[in-house]
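Comments concern the structure below.
All protein chains but one are shown at their positions in the complex.
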Amino acid sequence: MLTITLRFFGQLRELTNTEETPIQVKEGTRIEDLIWLVGERFPVTKEHLKIVSFSIDNEYAAKDAVLREGNVVGLLPPISGG
Amino acid sequence: MLTITLRFFGQLRELTNTEETPIQVKEGTRIEDLIWLVGERFPVTKEHLKIVSFSIDNEYAAKDAVLREGNVVGLLPPISGG
Amino acid sequence: MIELTNESINSEAILAKMEDHATGGVVLFLGRVRDHAEGRQVERMDYEAYSEMARVKLQEIENQTRAKWPVRKMAIVHRTGTLKLGEVSVAIAVACGHRGEAFEACRYAIDTLKETVPIWKKEHFADGAAWVKGVQPKSKCQEGDSK
Partner (left out) sequence: MIELTNESINSEAILAKMEDHATGGVVLFLGRVRDHAEGRQVERMDYEAYSEMARVKLQEIENQTRAKWPVRKMAIVHRTGTLKLGEVSVAIAVACGHRGEAFEACRYAIDTLKETVPIWKKEHFADGAAWVKGVQPKSKCQEGDSK
């Protein structure tokens, strides 16, 4: 198993009442698999996950990106900076 | 006869060593006629007059504009503000 | 230079960084908190950033802008925290030899910032609050953009 860190922002941070949390995933887990795991652990996020973008270690990540030990994964609602 | 005021700017002011001067013109004189009169009175301006623009009372004037008593006519070299 | 800060943005300090005798044109963009949004009266705005990643993305914008235009000086500063009406949330300044370049570079930088930097804002109204709808981020600056 790998340990990665989830980080929540904006509305997702509020809904989960969580800024960051570790999560265990199997070797070979991709972002698209992680979405399912997050939905299970934080059911309140389920309806938002389809419009969430993901980052791995400060870079936007594609849905098929494979997670590695120690990755920090950001769950990023649509952005509104500026 | 009408009395109008000529005003020189930029290079023309330097060449003529004149900021402004009155000039007498006949009724019905147009800017295009004035160009000739200015060239006669200030020969140093002659080679510049073809690229000079004119104003009458703070507004750009066409070559066929007819002068009126008291008009202030600006002789405006190509502009370079900003 | 790029900066993500919880403090008031000082536009004069940013303009001072643009000093450079080789450049004739400076363009400064300031974004600030507006008193209305979709017909509702805004009272204040919270800005939240994914700080580490936002700094990476801001620096990418500066790098990309410099790659596309002959920029001599550039600053991008984004504010976080709670802002009052009229306060500056973002400032982007660019100094270039010619004005057209400075306008284009500054416009590119703010447009790209809004598409790529992980920052979120929440509007506070008299009767509640809401996260601004936002846009799906683009994964990177548009490398293929024409000038």
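Note that the chains are named A, B and C in the order they appear, and that numbering of residues resets to 1 at the start of each chain.
Note that a contact is a pair of C-beta atoms (placed from the backbone, for glycine too) under 8 Å apart; a residue touches a chain by one contact, two chains touch by 3 or more.
Every value quoted in this text rests on a predicted model; they were computed, and no experiment measured them.
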Which displayed chains the hidden chain touches across the whole complex: B, C
Touching the absent chain when the full complex is considered, from C:G25, C:P118 or C:P137: C:G25
For chain B, the residues touching the chain missing from this view: 7, 9-11, 13, 51, 53, 55, 58-60, 62, 74, 76-82
Residues in chain C touching the chain absent from view: 11-12, 15, 18-36, 85-86, 97, 99, 102-103, 106-107, 110
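The definition used in the following text is that only the chains that are shown with their structure count from here on.
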Computed distance of Cα centres, chain B from chain A, in Å: 74
Inter-chain centre distance, chain A versus chain C - centres from mean C-alpha coordinates, in Å: 26
